[in-house]
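A selection of the complex's chains, in situ.
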Amino acid sequence: MNIIYLDNNATTQVAPEVLEEMLPYFSEFYGNPSSMYNFAGQTAHKLEEARSKVASLLGASSEEIVFTSCGTESDNTAIQTAILSNPDKKHIITTRVEHPAVKNMGEYLSGKGYRVTSVPVDSKGRLDLDYLYKNLSDDTAIVSVMWANNETGVIFPIEEIAQAVKEKGIVFHTDAVQAVGKIPIDVSSTSVDMLSISGHKLHGPKGIGVLYVRKGTKFFPFMIGGHQEGGRRGGTENVASIAGLGKACELAAAHMEEENTRVKALRDRLESELLKRIPNAKINGDTDNRLPNTTSIGFDYVEGESILLMMNELGICASSGSACTSGSLEPSHVLRAMGVPFTAAHGSIRFSLSVYNTEKDIDVVIEKLPPIIQRLREMSPFCEAGNLKLET
Amino acid sequence: MWEYTDKVKDHFLNPRNVGVIDDADGTGEVGSLACGDALKLTFKLDDNGKINDAKFQTFGCASAIASSSALTEMLKGMTLEEAEKITNDDIAAYLGGLPKEKMHCSVMGRDALEKAIVCYRGEPEKKIEGEIVCECFGVTDLEIERVIKENG
């Protein structure tokens, strides 16, 4: 079956150019970058080349790039290192809509005697900045706010928040896993201390990540072992994946404009056509500040899994809530934090596009989804024709 | 990924007996919109006291839809005494099994059936014993224990 992949916030395909970049480092140039002989020197050079490509996408310098095994490790490392650097501070600030890699670290720490403030969002998924600023205190070890939300695509004003946090001398981290590669980012012009990336969200491989650590930031390794990554992350370097991530960052820079024009236009068309054809459908999140590739749409009176399964029959891949929480039966914590009514939260579907999507992909969804929603609504005990009307 | 049997998929994609019987003998409703799962079951008896028609409406996941569809098929031709004995395990078995994290979706069908029978007999609603642990469709701890036992 032909696959229409509209779940790029869950994971992306490895770009062919990225795979090509990786291939020599499995069975041919397999030396350990820490080894002294020339045969391994090739791999060590490749690491540095990749490091500078990543740095360049972020507006960082190479020494500020630490390779990790994934976005989750980057997030864990940032929070853990801030905690270890500030042993006397017992408060952290994060938000209600973070990925589990940050959210569950907060929960873990709150079990260890930390006070954790979770900043709320409004019905459009926008952060309550006053709430955040009011809670900054001398006891705050770190503030961690994601750059863009994985479920709704809502972008937070990170530059502004970072500056306010730094003015108080507090460490600021941002989980930019969903933002990097989709919107232009230049850390050098911000006050961000640490920033997380995950390779598989920008057409790099799974199982590789980056933590940007601003020069001068106090740092303790989370992964404790050998002297790799300048003593900042133990473990033999994943050369092939690092090479691939470097390439992926280079490609992301080259595709940035397309992402924000052609891909955005596809997303906009998908969204407006679905709203036009399906009554009682609503966009979740702030459409004025949103990733160009993401839309989350709530369909009243139907249940997300059923929609996904019917789309699955047609080869259409999308998600309800985040991939990490599907398999659980609760509506997503993000939509709940936004106060999306249960009628819509349960039936919310996220479509996330990439440069590999075509007009044709969108045509299919626009044609096939409305009858699916209609069929499911006909089975629903809550839904009577009189309830339904189009958003306008 | 969904580990659904072909039978589950068939009952999900081609659900039998969707709808409401207008002059139903028994009606059972469980769940609510708030919890993300809800089921309305109606049945009609023939002159011999056997169920000759059953219909459902479900707001829920694929397992819930398939379970409801399966239940309505199973019910046809049964007496109420026979119908009462159907367990959620029986529904799952009829479907060739459900993933373990989805077993509870079949509980809803069983509960709606129980309510529909109570409604037909005009008995007062059974007082719910135990503590309500799942806000969704009012599952009690005792019920969960029963389901766990039934599921071995």
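For reference, chains read A and B in written order, and residue numbers begin at 1 within each chain.
Here, a residue touches a chain if its C-beta (ideal position, glycine included) is under 8 Å from a C-beta of that chain, and two chains touch if they have at least 3 such contacts.
Nothing here was measured: the structure is a model prediction, and the numbers come from that model.
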Legend entry - Assembly formula (labels as shown, counts from the whole structure file): A x2, B x1
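Criterion: only the chains that are shown with their structure count from here on.
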Legend entry - chain A and chain B: spacing of chain centres that average the CA atoms, whole Å: 39
Inset, instruction - State the interface residues of chain B toward chain A in the complex, per the touch definition above. - result: 2, 12-13, 15, 18, 29, 33-40, 57-62, 64-65, 101
Legend entry - chain B-facing residues of chain A, complex: 301-303, 305-306, 309-310, 312-313, 327, 329-331, 342-343, 346, 378-382
